[in-house]
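Of the protein chains in this complex, all but one are displayed in their positions.
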Amino acid sequence: MSENSSNELTIGQRFFRELTTGGTALTLLSILLAMLIGGVLIVVSDPDVQETAAYFLSRPTDTLLAIWESASSAYAAMFAGSVIDFEAASFGESLIPLADTLTYATPLIGAGLAVALAFRAGLLNIGAQGQILIGATLAGLVGFGMDLPPVVHLGFAVLAGFIGGAIWGGIAGLIKAKTGAHEVIVTIMLNHIAALLLAYLLTTQLFRRKGQAAPISPFVADSAALPRFFADSRLNLGLFVMLLAAVYSWWLLSRSTMGFRFKAVGHNPHAATTAGISVGRSYTAVMFIGGGLAGIAGASQVLGTESYLSTSIAGELGFDAITVALLGRSSPIGTVAASLLFGALRAGAVTMQAQTGTPIDIVLVVQSLIVLFIAAPPLVRAVFRLKVRAASPMAAEVGGKV
Amino acid sequence: MRTELATRPAESADAQPAVALTRHWRTPIMFGLFGLLALVVFGILPDGGRASTFGLSLTDDAIQLAPISVPSKLAATLLALVCLGIAAYAAWQTYLGRRVPLWLSITFGVAFVLSFLTWAVAGSEISLTSALQGTLALSVPLIFGALCGMMGERTGVINIAIEGQLLAGAFLSGVAASLVGNVWVGLIAAPLAGLAVAWVLAVFTVRYFVNQIIVGVVLNVLVIGVTNFLYSRLLSPLKDTWNSPGRFPRLKIPVLSEIPVIGPVLFHQTIIVYIMYVVVVLAHIALFRTRWGLRVRAVGEHPEAADTAGIGVNTVRFRNVLLGGALAGLGGAYFTLGAVGLFSPEMTAGAGFIALAAMIMGRWTPIGAVFAALLFGFANNLQSVLGIIGSPIPSEFMLMAPYLLTIFAVAGLVGRIRPPAFNGQPYIKS
Partner (left out) sequence: MKLQLRGITKRFGSLVANDRIDLTVEQGEIHCLLGENGAGKSTLMNVIYGLLQPDDGEILVDGKRITCNNPADAMAVGIGMVHQHFMLVPVFTVAENVMLGAEQTYGPGFLDVDAARHRVREISERYGFHVDPDAIVENLPVGVQQRVEIIKALVRDAHVLILDEPTAVLTPQETDELIEIMRQLKANGTSIVFITHKLREVRAIADRITVIRLGKVVGEPDVSASESELASLMVGRAVTLAVAKDPPDVGDVVVDVRGMTVVDERDHVVVDDVSFDVKSGEILAVAGVQGNGQTELTEAIMGLQQRATGSVLLHGVELLGKSVRSVLRAGVGFVPEDRRVDGLVGDFTVAENLVLDRHDEPPFASGPMLKPAVVRRSAKDRIAEFDIRAGSGATLAKTLSGGNQQKVVIARELSRPLRALVAAQPTRGLDVGSIEFVHRRLIAERDKGTAVLIVSTELDEVSALADRVLVMYRGTVVGIVPGDTDRDVLGLMMAGVPPEEAAERARQHHTLVEGLATGQDGRE
């Protein structure tokens, strides 16, 4: 097995090797570089900095102070909003930011796994957004539209989420398998179709909350809600569902025959075909399963975090999913780790916006920069004058024709 | 003299492998299904006795034409029958082992859309001229975007970042025009913004061979992030300085603008639209008639062949991605300087992806992309027009049309599309 060669090393040795051969170092440096550039953007657009820069020549220290103030306060707020808030009234409250981070990370895990699994089978799943939307729609429908006993209701709603996402992903996989149509184009188009479909459904009697002009659904029934852990936080059982999904994905990829087929197809579809592995069936299966996991992510949004369905239920999760899978190098464990990082970025950015007025969109900038840098190891190496070797996880082997 | 053992070159040159007669039934089947749909839904099911009225002139047109009014049920039925007739003819052609010609597909599309339109406006009136005007308005950025995608893909670089390049163009054109107080400065700044985004794409994909789709997706979000950020920080709070670019005036072209129906649509437009006409024609000629075009196409179809013929594959790719970016940037300027008059966050609203779809539907040719973009623009405009007069189908479904059609197209359900052979594959010399 491909992992076997490293099985003979101790965990410590492996960690050291990973660190020195570049994978981890590269990731850390990419994050650092992205935060740095994000900082520059925060600083140059800061009115205080611009004001002091006007008399930079006469009193340069003012400008430098303003710069330091601008960047450090933004990132300090970000830390306080995502990890520990030292100024909180009680110890319990100081940990709320951490819970927020986990809340934001929850759907990212499932959506990221959807992209990561497909990636291992050689497909670029740009369609997590649509899969989340349809999953959330079905889960929501079961959640507020049906009357079932507690546990059963929740289980059924989560299953509906899985099925919704799985169908939406499976369609793309099936079209790829049957016609060879490029999955990237199909999933992009399916994302838009899903968004329009949900927008339409929210105008119908079945979905719209009574007496509401805005296109939002009723709240999901308590019996279908994912239980929350703390009163002050939206963190809910969805996190554990997602962690289970990650464990399942790990098992699928490294211990199951189906995962073996996915990887064979991903590395070399020709040889897989010749060995009797149906490439089309693998494509459909991996998109079905991946889509299902994204669907569960959608379910956790509607059943746990948000409690009702709206057009913005998926936010930018579809894009985040791609960045999470890439940062996590398409491994389930990596995806979980990357989800935590981006969950923290997002949770922190909310606080940052509230405290320093720095627009939350800085997260998008930092996030995309991280992925760009990770994608181009030579670039980061050039910046830091590193001499390391690391395989780019997304070097052009996946992709192909549109 | 040759010996008897050798066959002549002439013989082997003429000899072709036997060709099996295979028929591709998808197109006639799809035609038949859509024709039946039109017949049943637009023709048979609705109540009779209503008329569909189409206005042909605007109030300030020089030549006024009376509106056309047709009985809805009859007209829709007849048009549906035309569709079915075309389907039958396509089936006959297919039976003979011939390909269904492009003009037939276009005729089918027009008949189907007209049948739909007669049904949709039954009992009320829409102005055809203003519908076409709206169509063009929505199509302009799509056309620029599709040309952008084409410049890249013809050389083998997939550009998913059209959206980002449009948005960057829209943003910078607005900001530059506001800061200087001159819309023309905005028009110059717009392509530069698209170019900057394209440069990043080119560096990552052509120089560092990073997966083209991933870089494209990431760039879209990067541009959204940066423009949203700066909008919240500067454009929104300091609107007068940063976000008051003004608009280009509409220019009437003498004589041409007085042609009934199409005159006011095509020749009473802003400078950006006129630039678009020129760019489309130039792009089409350049791609298929010039040395530049031959080399561009060779690079996308067989980069190694181009390389051995002394063409710098990655140089051509790099330049074309930049050129595409500049075009998309220009298209972005249409949002701020042509249509709205100021920048708003994410104002391109997915136009870049519809442009990508238009490029595919247009089979990677500029003229084809124009027609696809017009079709998509028409669908988009129609849903808002129908929204006003009371649409028989939800607007969301009308908006889905481009996306559904594109899935059909790439799945090979409507004709065969063939992208450049090496599209998406980096050229790495050993």
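Order of writing sets the chain letters: A and B. Residues in each chain are counted from 1.
Simple rule for what comes next: contacts are C-beta pairs under 8 Å (C-beta built on N, C-alpha and C of every residue); 3 or more make two chains touch, one makes a residue touch a chain.
Note that this is a predicted model, so its numbers are computed, not measured.
Q: Out of B:I311, B:V340 or B:I367, point to the residue that touches the absent chain in the complete complex.
A: B:I311
Q: In the complete assembly, which of A:T61, A:S90, A:Q205 or A:T257 touches the absent chain?
A: A:T257
Q: Hey, which of A:T203, A:N268 or A:S312 is the one touching the hidden chain?
A: Once the missing chain is taken into account, the touching residue is A:N268.
Q: So which bits of subunit A touch the chain we can't see?
A: 1-2, 4-5, 255-261, 263-264, 267-268, 270-278
Q: Counting contacts across the full complex, list the positions on subunit B that touch the omitted chain.
A: Touching the chain left out of view, subunit B contributes residues 1-7, 9-10, 12-22, 289-295, 297-298, 301-302, 304-312, 421, 429-430.
The rule is simple: only the chains that are shown with their structure count from here on.
Q: Give, as an integer number of Å, the spacing between the C-alpha centres of subunit B and subunit A.
A: Roughly 31 Å separates the two chain centres.
Q: Using the touch rule from the top, collect the residues of subunit B that touch subunit A in their complex.
A: Where subunit B meets subunit A, its residues are 153, 158, 160, 200, 204, 208-215, 217-222, 224-226, 228-230, 232-234, 350, 353, 356-357, 360, 394, 396-397, 399-400, 403-404, 406-407, 410-412, 419, 421-426.
Q: For the complex, give me every residue of subunit A touching subunit B.
A: These residues of subunit A touch subunit B: 41, 45-46, 124, 126, 175, 178-182, 184-186, 188-190, 192-193, 196-197, 199-200, 203, 316, 319, 322-323, 326, 359, 361-365, 367-369, 371-372, 375-376, 378-379, 392, 394-396, 398-402.
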